Each structure stands twice: as structure tokens, then as C-alpha cells.
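Every protein chain but one is kept in place in this view of the complex.
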Amino acid sequence: MNVNKIINRAIQELKYGQIVNLGIGLPTKILDHISPDLDIFFQSENGLLGAKKISEDSPINPELIDAGGTYIDIRSGASFFDSSVSFAMIRRGKVDITFMGAFEVDQEGSLANWKIPGYFSPGIGGAMELAQKTPKVIILCSHNDKKGNSKILKKCKLPLTAKKCITRIITDKAVLDVTNEGLVLKEIAEDLTVEELIAQTDAQLIIPQNIGTF
Amino acid sequence: MNVNKIINRAIQELKYGQIVNLGIGLPTKILDHISPDLDIFFQSENGLLGAKKISEDSPINPELIDAGGTYIDIRSGASFFDSSVSFAMIRRGKVDITFMGAFEVDQEGSLANWKIPGYFSPGIGGAMELAQKTPKVIILCSHNDKKGNSKILKKCKLPLTAKKCITRIITDKAVLDVTNEGLVLKEIAEDLTVEELIAQTDAQLIIPQNIGTF
Amino acid sequence: MMNKQIAIEDVIATIPDGASIMVGGFGNPGTPFALINELRRQGQRNLVIIKNDANEDSIGISKLIENGQVDKLITSHIGLNKVVVELMNRQLLNVEFYPQGILAEKIRNAGAGCFGFLTDVGIDTEITDKSQLIKFQDKELKIESALYADFALIHAQNSDNYGNLVYGSAAMNFNPLMAMAANQVIVETPNLVSSDSLSPEHIHTPSAFVNSIVKVEFLTHEYQLAGA
Partner (left out) sequence: MMNKQIAIEDVIATIPDGASIMVGGFGNPGTPFALINELRRQGQRNLVIIKNDANEDSIGISKLIENGQVDKLITSHIGLNKVVVELMNRQLLNVEFYPQGILAEKIRNAGAGCFGFLTDVGIDTEITDKSQLIKFQDKELKIESALYADFALIHAQNSDNYGNLVYGSAAMNFNPLMAMAANQVIVETPNLVSSDSLSPEHIHTPSAFVNSIVKVEFLTHEYQLAGA
């Protein structure tokens, strides 16, 4: 999987002034690649607004981590608050975008990313509220798993994180939008044909006239 | 009515280290008479712990009032907080004593002090939660109204503030404790006989062997 | 978000007739007098106002009520405003009362994106209709609904350009709760300061909850009056 391709495409979603939450895994890599000049506030659900990648020569503050446990720094205009205010912010829709990883997504926009029964059940964390309550939920994931199976399904089989919550899916092969009509192909990886993509995707795709590449 | 007698007796209830709320009216006069050395934290439900009477030569801070709208000062160790935390403190029973005025009290320990239908209905304010949730509710009021009617009743007639909430009643004529058995006379004003007190009281009084005077 | 500073007449003009508006303050401290005065000048009508009290007559939200702009007041105690009590008694103003801490918690509950909470406050009094009680974990309890609003008018001692707010002493009261519960949050502040002068640990309202900031160039006499 081409991680950088996904991250670079994800960064194009960011606009001046937004409040953004980054899930553990692929999404947190956005912090490593983003221009420090972009005026964005990253929210971390352990209680801060204004997270910034720590520079290598900065001293570490052991009390300053993100929700994934990584040492971070803060930008000018940052604030700290307790966990109830942090999720108040999330449930009130004040976080504009959340980027999350996924085990499975489906053409209805449902997301499964917190539990694989029998294999992986570390708890729900903040995922359910972020997925259900953020206005724009953007999924970053590989298009297919290691065995080549599509992660973009007609219907999720794993326990859901939230139903019909996804706005956009960015994989290494495509950018897909969830619409009332179904899953619309917006952009395709430049080294792939539409036929190849369809063959590698379980979900039904709506193919419009104009498709971008990335 | 001898206001000072009530206030002086009320002050004897205060002990080192307590958190105390003072209702509007008679109770707030406690602040004027208390020794500044007594290590007490007065809570004001508009969001502060550590209220202190403002000294005459201090500059006024227009943002620093108590819940009755009087300019106050704060003591060392004071804190400010929002209205939800203020009432969290009250509902969690962290305020040790609340002193309140009353229109009527009764021998079951019920209190009416917020509404006189048709005459007076300014709203509930903080009274209901303070009366219902404070471990020690002490009522300060005149024993009889201007017409001579007892305010200490068998049963309240006015809309209740809270049912069976009162610990102790301090009037100009008596100190009465609410017990499971009924209203017990603890102390009597030194210029009054027990017979006179009974004649001026609607509620049934339990008269123990030993009665103090004040 | 980012620079949220806006002219007072422009931001108050976004409030339509019939809006529900939370107004910060307990008595005078924390009351956004400048925003209220502009709302009075523009004259929006049929408003639902949510405030702990009604201020005193002739100032604050009492001006809006006296001017006939308010259909309904949701409050806790209006005892220090005889004019508003009189309007209520003459049934010229619809007033809905809650215990003060329940009003605060209804607003806090909305601010947290919830829909209500369970309480036993007042269950033995006339404010509770026994038919509303539910049994939960062997207790008789009342469901109090969350109280949301279209707008909140907030007075902060300090704000930066992002809308990180700090309140002064007893002027905090309902302000941070309302800033979370309203859909559009309009802040007035006499001190628009640089972010770097605010300590991130000591922000009372994080910028995420603030939409618009009005710099109040000077404070009117109302800010200097005795409280309540």
C-alpha cells in the first residue's frame, strides 16, 4: 500500500480554520506531513485543541501527549480541557472533520473499525462518538486487505462503529464519496483503470462521466 | 423581632473548616457579624467558594457579587467556577450547612420559603436544591409573623421548597431540632417561659428535661 | 473560524425574529450589555430569552422585555426586577421557572450534546407532576430535557482572535455553559488579546465553541452597577 499517496490526498481535504481530529494509525501521519503554516486546529480527545508535531530538538513535556500516547507540542491559540468537554465538543459537532482508519466500510457509509470478534477487542475509545457526531468523516485505509479482499463492501460484516456516518473514503486506489444514491467514484489512482478498480471492489460503485486522478 | 439574637445564635453553629451557604435576608447578615479569624468557606451559588464581607475602604470589583447581588470580597483559598459546578457542589452534599429564611416550617421538617401564591412568585432560585441536598439545613426566622401567627406549624400550607429537609430552626424565641420523634425544644429565649413559647407555637413541641437558654 | 471579529451591528443582524437566545450573567456580572443594547436597537421580536434572572429594571434583558421584544423568558429567579414580575403577573410575559441548578444543568446537558438527565430535585414539590416520574434503578426520578438555543450572547473578560475565552471572577456563572449549548455563539469582550498572553491550561471556553467576537470599545455605566 502506498501510504504517502493516501496521506498526501488526505491533506488536500484540509482548509484554513478547520478543527480536525486524527484517529490512531494512518490519520496521525497527517501531522508529520502537513505544512506548519496551515492554520488548522487539531483536536485530541484526551483534552486539547491545537496539537502540533513536536520538533526534534524540543524538550519533551511528559504530560503532553495525544490520544494515541505520542508526545506532541501545541500551537499558539491552543487550549486544554477535561474529557467531558472534549467529547461535548465532539458530540456538538464542533470538530469539523475526523480522519479515521477502517477494517471495513460499506456503500451505505457505515464503518467498522473497533472490534474483530475473537481477535481484537481493546474497547471502543473515542471512535463511536467521533464517527457518529462529526459532520465530515473521512476514512483513510488500504483499498484491499493483505489477502487482496476488498475493504469497501456492499455491507459491513464486523460490528459497526457507526451506521451511515462516512462522508468520503480515501484509499490507495480511489477517492469515493458516500451519497444518497450510493458510493460515487470521484478520483482514481493514476496507475489504475476503472475496470481494474471495480474488479478489486466489493461495493457497487457509481461511475460518473468525469473522474479525477490522484 | 430581635435580629441580632438570631444571628448571634446562628454564628455558634459555625465550626472551623466548614463550607456554608447563606440565603438572602437574615442569613446573609451572618457575614457582617462573624469574626474574620474563623476559618470558614462561604459558598455563593453564583459560582464562588470563599466569600468575605468587603471592607469599607476596599475598591469594589463590579464582577464580584454574592448570589443576592451584594458586592463582596474573597478570602485566601477562594475559587470561582461556573453555575453547573456550583450546583454540583450543592447536590453532592459538599456544602456542609445552609442557613435559610422561611415563610413557614413544620414539625416534620418541611420548609416553605419560595412562593406565596397570588402575592409572591419570583421563581425558585437556588433554594430547592440547597434545602433538599445540604446535610445540615438551619432555618433562621422570626418565631411569629407580624400578626402574631406562628411560623412553626404542624403542617406547612404554602408550596414547599423541600419536604423533611430541616435540621434545626433558630428563631428569636427558641432553638428547635427536627428529630424522627418530632420537634424538640433545645433552647429557649431567656425572657420567655416554656408555657409562653408553647402558646405562641402552632407545632407540637417535645419538651425535654434539660433546656438551654440563649 | 480563525479571525472571528465582527462589527456588533452585523452580528446582531444575523438574529431573526423568533430566535431563542441564551444570555450569560448572574445579575450584572457576565451580562453582555452591549450585545443586548444592540438587539434592543435593532428590535427583533418574538424572542425566547434564557437567562438566570431578568437583570434589574431598565438594564440588560429587562430592556428587551419592557420593549415588548420577548415572548417567553426561561429563568430561575426574577425577584430583583419588579417590572418584569408585574408583566408576568399581568400575563404579558410568559415565564418558565426552573431551580437554578437544574436550569444550569439543562444548559450543560445540551452543551454536552445530550438530550436530558435524571434528577430528584423538587420531586416532592409542586414543580413536579407525579405522572412525569419514571422508575430508574429503584428510584423515582424526573427526566429534565436538555435546553438548546439558536444563539448565545456571552460576556468575556478576555478573548483572543480564535475565541478562547476567560471570564472574570463571578462573571463566569452561566457563560461557559451557554457557549456550549447554543448553535451560534456571539461574544463581547473589552479585551481582545493575543493568544500568547493566555495560558492554554486556563481557558474557560475553548475557541471551538465561539463563532463571533465583538470588541466592546468602552463599557457603559451598566457594567459598573451593583449586581443582580
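Read from first to last, the chains carry the letters A, B and C; within each, the first residue is number 1.
The rule is short, and it goes like this: a residue touches a chain if its C-beta (ideal position, glycine included) is under 8 Å from a C-beta of that chain, and two chains touch if they have at least 3 such contacts.
All values reported here derive from a predicted model rather than from experimental measurement.
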item	value
Missing chain: touched chains present in the view	A, B, C
Residue of A:2, A:61 or A:76 touching the missing chain in the full complex	A:61
Which residue of A:84, A:149 or A:193 touches the chain not shown here	A:84
Hidden partner chain, residues of subunit B it touches	16-19, 39, 41, 43, 48-50, 74, 76-81, 84-85, 87-95, 133
Interface residues of subunit A (partner: the chain not displayed)	44-48, 61-65, 67-71, 74, 80-84, 86-88, 90-91, 121-129, 132-133, 159-163
On subunit C, residues whose C-beta touches the chain left out of the figure	105, 108-109, 112, 114-120, 136-137, 139, 141, 143, 145-146, 166-169, 172, 199-202, 204
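As a convention for this text, only the chains that are shown with their structure count from here on.
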item	value
Neighbouring chains common to subunit A and subunit C, by label	none
Identity of the most central chain, Cα criterion	C
Pair of chains ranked first by number of touching C-beta pairs	B-C
Separation of subunit A from subunit B, taking each centre as the mean of its C-alpha atoms, in whole Å	57
Residue numbers of subunit A (touch at least two other chains)	none
